[in-house]
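All protein chains but one are shown at their positions in the complex.
Labels A and B are assigned to the chains in the order they are written; within every chain, residues are numbered from 1.
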Amino acid sequence: MAVLKDTIIIKDLAKTFYLKSETKEVLKDINITVKENEFLVLLGPGQCGKTVLLNILAGLDAPTGGEITFVNGRPPMGDLGVVFQRYALFPWKTVMGNVEINQKFKGKSKAERQAAAQKYIELVGLQGFENSLPKQLSGGMQQRVGIARAYASESDIMLLDEPFGALDAQTRYSMEDEILRIWEKDRRTVIFVTNNVEEAIYLGDRIILLGGHPTGVKKEYVPDLPRPRNYTDPAFLKLRNEIVANTDLVL
Amino acid sequence: MDKAKNKKRNLILLSILGLVLFFGTWELLVHVGVISERNLCAPSTAVQTFLYKLTNTKPDGATLFAHFFSSIKLSLAGFVLAVVIGIPLGLFMGYYKGMDSFFTPLFEVVRPIPPIAWIPIVILTLGIGFKAKVFIIFISAFVPCVVNSYLGIKLTDPTLIDVAQTFGASRWQIFRTICIPSSMNMVFTGVRVSLAASWSTLVAAEMLASTKGLGYMIQIGRNLIRPDIIIVGMLTIGLVGALMGWVLSLFEKKVAPWRYK
Partner (left out) sequence: MNDKVKKLLYGLLSVSSLALFVVVWVVLSHAEGTMLPTPTATFSRFIDIMQNPISKATLPVHIWVSLRRVLIAFLFAVVIGIALGVGLGWSEKFNAFFGPLFEMIRPIPPIAWIPMIIIWFGIGETAKIVIVFIGAFTSIVLNTSAGIRAIDPLLISAGKVLGANRRQLLVDVAMPATIPAILAGIRTALSSGWMCVVAAEMIAARQGVGFLIVRGQEIGDTALIVVCMLAIGIVSALLSLFLTKMEGVLCPWQFSKTQ
């Protein structure tokens, strides 16, 4: 395997919230280097600040310390693909309307943006549902729309914030395969946030385990397992136990 | 943080600026004569009239306080009656299918008629006294109380009812311990709407047929072309309405603290 280029360098990142009565340190000393076109998983227990980290990466929030360097320069708003846990689809827009909106905001012509949107709708396997409203779709299909919408940004970097967290187990497994299929077909740098250890091992080229108070990087794992991975593979289970032993329990 | 504080201060200044500009322009326009005093009094005149009306009965027959007292008595009587009858009725209608089938058709006949449209028939059958007005206010406050209490029960989370059933609760126990508490949110919304409706209906009733009250006062103001009397009356009506809403929210905070974080 060729040596991968760096694409995002997160250095000494910290985030503290100043509330009325208290100051809350959420993130501290986060150092992560993201490689080009890798599938990076950020694994951490619930409420540990993963979403805060992702919001900072997405440009929705500013860090209170440290810095994030995008090797090719910070992309402007709208040039990063973001997938949200609760889908965040626009309920009044059809599937097509949702997927094309990024390019609409950018002022692309109708023909151009719809052609692009069509491509990504087909990529996630939703052809035939272009004119459906989100509420007419199942949870898994809604999240496919979310993924297509993020892909339509044509960004090299995709941020996924627990994208399958709201789905039932069955759908979740098939969506995990789906995201790998999409990623292999249309390679981009993926930063995938999850609180699910199996999901992390199943998907990740690299897994960054987050934890501690305030949250920092605990450890990095590189699953040396060929894809498609098998949940019952002894090596898979061994790694799983190792990670679980290192994870902070949140009750 | 300093930045947030600064921003807050600026917003408050902006609010003050808005009010000062509004009243300043108004005062100026009347003094310069752009607005005739027959059409609108200056804010300063309104303040004078307000002070005058605190102790004087001219030109509308009673002091401001007497008008206020007459109005509030009527509106509270009708409102309380509506709450006492309307909330239990709505709760029962929501819970017992039989009550629902019996009362809902009746209710649907009465509901769309605005309370004001009751005034003529009530005046002809009950006169223009205390009873007649309380009845009209009762109708206006009754409808929202029933509707919201009814909806509150209907919107009870079925899971909660299932849980209670598996614990062996009787139907009446479920009603009392699950449905009523969970409907309180809607009930209070209803009470709030009722209070506003009873107050505004009262003003209408007093304007149409009365010899006292704030509605009567502004009606006289119109007959005498005294904008200052009307403005003082309107602002008093608005202020009393807002105050009643405020008292209700204090009460709510005591009884249903979960409505406020």
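Going forward, a residue touches a chain if its C-beta (ideal position, glycine included) is under 8 Å from a C-beta of that chain, and two chains touch if they have at least 3 such contacts.
Just so it is clear, the model here is predicted, and its values are computed rather than measured.
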Answer key for A:Ala58, A:Ile121 or A:Ile201 versus the chain not shown reads A:Ala58
Of B:Val146, B:Ala164 or B:Ile230, the residue touching the omitted chain is B:Ile230
Which one touches the absent chain: B:Ala169, B:Met184 or B:Leu208?
B:Leu208
Where does chain B touch the missing chain, residue by residue?
11-12, 14-15, 17-19, 22, 38-40, 97-98, 100-106, 109-121, 123-125, 196, 199-200, 203-204, 207-208, 215, 218-219, 221-222, 225, 227, 230-231, 233-235, 237-239, 241-242, 245
Could you list which residues of chain A touch the chain missing from the display?
55, 58-60, 76-80, 82, 84, 86, 88-93, 101-102, 104-106, 133-136, 149, 153
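Following the convention adopted for this analysis, only the chains that are shown with their structure count from here on.
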Cα-centroid distance, chain A relative to chain B, in whole angstrom
51
